[in-house]
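Missing here is one protein chain; the remaining ones are kept as they sit in the complex.
Right, chain A next:
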Amino acid sequence: MKRKSKCLLFSILAIGIVTIALIAPYITYYDSNKQDLMNALQPPSKEHLFGTDRYGRDMFLRVLVGARCSVFSTLLLVFLSSVFGTTIGMICGYFEGIVDTVIMKLSDVFLSIPGMVFALAVAGVLGGGIANAVFALLLISWPKYARLARSQVLSEKRNTYVDAAILSGSNTIQIIFIHILPNIFGMVVTTALLDIGTMMMELAGLSFLGLGAMPPTAEWGLMMSSGRSMIQTSPWVILAPGFAIFITVSIFNLLGDSYRDWMDVRHKEKGSTSK
């Protein structure tokens, strides 16, 4: 019960962040890209809660608006890689044979190259832009889900409920998506939730290196990168987005952890009742 409430708490916090990201551009009092050079590099004050950057833009506003780019890109990335990876993995696991061998060898190739290095190369070739960065990270993250889904399907498909489904006349698609998927769904969601934090860091990393979001977009990694040279003179410029990344990544990681714990308990409970 305690675990469930913990999970609920972090879910509320995560939903809070997503809501902020969603509505930020509409509740802010002026354009977050609007420059005001007369007010450049003002320290935090009542007027500017997190101070201003070198172009005189309000940092609080930019951190809020930046949530949209940073959080949604990450969620989109995790959603795409988990859906794509899981689908591929389930097909491989169910059919096995030559398709399975080819796709798994391919995923081995992707897994053998250090993730960030590969993403850097892809983003470098495609050029800057948040869409390209998402694509680069998608390429390195799908094999993990494919492997997970495949191994789960391999064990699930030997269960009697699958035989029952076959006997009742279900076709392959129905068996995979209606009967097997719900049984491995929890595992995939746990992995995806735990992945959000990592992906957010990697996306911010690419932006920091100039391969993700492009100026003047408010994106946390990019904001940290452009404030890098001011860490000694105007630290708020780099601390505000850094803190935002820290908070958001922590919340999503804790959500993933608590969800996993809760799922474990449920599994055990289920196991004991079936016995």
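As a working rule, a residue touches a chain if its C-beta (ideal position, glycine included) is under 8 Å from a C-beta of that chain, and two chains touch if they have at least 3 such contacts; residues count from 1.
Keep in mind that, in the parts below, contacts and distances are computed from a predicted model.
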Not-shown chain resolves in UniProt (candidates "Ion-translocating oxidoreductase complex subunit B", "Amidohydrolase", "ABC transporter substrate-binding protein" or "Glycine--tRNA ligase alpha subunit") to "ABC transporter substrate-binding protein"
Hidden partner chain, touching residue among A:I103, A:M201, A:M230 or A:V265 | A:M230
List the residues of chain A that touch the chain left out of this view.
-> 33-35, 37-38, 40, 54-56, 210, 214-216, 228-234
